[in-house]
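Only one structure is covered here, and it is reproduced in the block below.
Removed from the display is one protein chain of the complex; every other protein chain stays in position.
A, B, C, D and E label the chains in the order they appear, each numbered from 1.
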């Protein structure tokens, strides 16, 4: 399983998802955002490698064999490692919970970095109070079994329209959630942080009244000033 | 019309909608959540028996005969009793208001327990300031007549995908809104509160680092400890 | 291009969108709300004449010719005049940003009154911090080019189901956003403010316990009291 | 209950729904089409006054009391009169049948003019073979109870976004289904047939190569020729 | 892998999906229809055990490793056994083909019983001409890779809202497609055929003019006649 070095994690913490998304798009990755999910109020930044969990549609016999007891969902929450992000395929349905307060607490106790589900969350306020970053399709009071059978963990999944493999790097903030294949993450995060510096400098110029024309993107005159470390 | 004893109301105030939903599902009720509605910011818990109101699609002649003056909507808001919840069928359309500040104020003045509509709310901020719990499909500036004719009150309705009869018990919190037939409410609320105690005890154990396996749901070893009132 | 006199702007600032919507509907305008958009948190009231911007679906060749450099989007943000509202047609798609922090900052620096887009917003928190009223379909990290080519500014557009022409008056608050043709705005705002006075007086009576029947709308007895300036 | 004279029925049989819709719109009726429904293959023209049936969402207790035996659905099909159209409110859900072959056969045996449902149809091929005009949201194998409780007949309903009252005149063809209040039907059908004559004459001119400009709608020169009964 | 005896296959060929659905619902299976799919024109009845195929969302790196050559899709079509039904999870997206004429021909050549996909079909007319029963979300010209990576075969999948396991029995006709766990199929098909006999007898009585009341469902008087083999 992927683990993030403290240094890489620190750089990812500083990299906005919007910036990572732009760098991924430059490299031909345009379908790597988990759409339709929002962070619970007060959620901190989400960064970590994915642990995946796949739900399939409720069916009486399958729920009887796989829904109760120490099912795939609970196995995963008992096994998640510090710094990992649980990512759940719930087929984008917000009509039941796919996570509740006890499981969120277990993830928190194990040091997980957070949870992303394209389904609903039960016990919304209690989960939000834990302080674990959770991104979901919204609150719903119903238990998992209204719509789902927790089927397996550790497989490739679809979440919010994006493919997620175990070990993919997940980053989430108020703009959304992005999935980065591990072998791209170093390159993408560094390019993002470099671009952030540039954009911050451009933003200062714009705040001072500079026009966009020639500045965003920078022409050679502006770039010269930027590279010289000038202020405007 | 159903009324709630102070004691039953107090128990329902303590019972989370998520817990009530689980108990209803155990009893074969899986289509009793009013989906697609969210509480206005700051809304307190919603508890009370339903008063129903049904809107039908706007049509020129029907709006002329039923839309103006002391229509079915205003009749209901003038008649709602203390502790009751107004529940409105608006066919899940968020493109017009189905409630505005004057009607919300009237409901508040009459001591109503709240309003649930699967349509929009006008005067969103003014309604939120009243302090009445209101659940809706969101804010919209248009008046009711853009989409609706207020047709009748007191009939069975569909709201957010659930059937609601006058007198059904409505409970709403940040997880959503549930509908409980009156003859089930005693049994369901008590089972919910018992389960809440158990879940709270489990949550403490999980916070201390216990694994889910065997604890959630509890095996006999854990149950013995729980029933002995032990802490972990 | 339309400009608003300070006096007209001040009256529009006081006129709720819900009230304007009711007056527009009375005049046969029922399709003038920009639906599916919400204000960024903390957004002040939005008032101003429209500057329009039209995006068309992403296509490789068209993005190559129109997407980069000083494109139609940047031309507009460099040209927006103080008090104007940028209105963007993004076909109601929330799967990419249609505005980011640098462009929002440029609009703010030029004194624009705000932005309305029926697409997404990138750099959500940074945009919200600027203090410019922005209404959108939500946050998304992706750049514009994921879905759009910025095609032209200054044309008639469709935004959130409403037609918007350059110079149409745009007003937005927590209930939503409305579009008012310039030659109707004087009449509509004055009728709205008059009705607001009346509704405020009715609301006081309702808060005192008056019933809706005969009061909302007012019969002649209540109207007599109202016109006499009595309190209840 | 409304009945149609043979003469009025014959005129309605000749009047296209598209033409009736245009005449209704001229009179301020813009929300009188039942949308989202299609005729079964081979369905003849549908004309007749409405008999209404309302389903509400499935709920265990309500289905137990109202779903089985001689329920509201069967009561209506046993009572429908010759020439009437059964119109069913199924909340636009195509995920279960709302009509099957035995009920369609009963309607046919009683001389009903047809059925419109904004839900699904079971036994699709068998129903199509009966020869009764049926408009629906499509085929689905599930029984009614998967989603619905047959609640009542004879009330005002919403079907495909339109209000339908018992006795409203229903007309359906390959363009769709329209609802006409009974007191408008004479005026609307005659205006439609007159316009059809005019449009047929225009179509002949267009087929001969005439341009639309001045002809559609007709200017005075063309109208003179038309009224003189000339051919081109 | 499940195989069907000729006798069981013959009974399933005679059993309408609507009837099977009713029997499944009686046994507590209410989420076993594959919704949102329609048969290609002229498709014969579909009966057979499932072979499953799972697509995940397109991503550049995953398509590079799994999309081309002898991918999971082609492996499955080369391996499908006579009488089996290929069932494809395409997340209900109709914006690309998930099957084209060459693969359909391969399935036909291997004696497959048909294909069900909740995605699109390319080469629609050519596929329809092969004579293989194919159920899909409609035609689309784009290749698979526009939206999908063919990921794996032989796993549990979600198709049209239903869970499908390899070996589940799939039956499709003009009403839709149903999924039956293998250990229920004998019981369900026999109950369906018995009910069909009864319903056919009821339909004859209704065609003769009998009322539904007491007949559908049958009371003891009607049942006595039915069991005596009488005609009316």
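In this text, contacts are C-beta pairs under 8 Å (C-beta built on N, C-alpha and C of every residue); 3 or more make two chains touch, one makes a residue touch a chain.
Keep in mind that this is a model prediction, so the values were computed, not measured.
Note that the undisplayed chain, when the full complex is considered, contacts C, D, E.
Interface note for the absent chain: among E:146, E:211 or E:225, the touching residue is E:146. Of the candidate positions C:15, C:32 or C:210, contact with the hidden chain is made by C:32. Shown as candidates are C:88, C:149 or C:215; the residue that touches the absent chain is C:149.
Counting over the whole complex, chain E has residues 68-70, 74-75, 77-78, 94-95, 97, 100-103, 105-106, 109, 122-125, 139-143, 145-146 touching the chain that is not drawn. For chain D, the list of residues touching the undisplayed chain reads 16-18, 20-22, 25, 30, 33, 35, 173-176, 178, 199, 202-203, 206-209, 211-214, 216-217. Residues touching the missing chain, restricted to chain C, are 27-29, 31-32, 56-62, 91, 149, 151-152, 155-158, 161-163, 165, 181 (touch as defined at the top).
Definition applied: only the chains that are shown with their structure count from here on.
Shared contact partners of chain A and chain E do not exist in this assembly. By the document's definition of touch, common neighbours of chain C and chain E comprise A. In whole angstrom, the spacing between the mean C-alpha positions of chain C and chain D is 39. Within chain E, contacts with two or more other chains are made by no residue at all. The touch graph of the protein chains shown belongs to none of the named shapes.
Of all possible chain pairs, those that touch are A-B, A-C, A-E, B-C, B-D, D-E.
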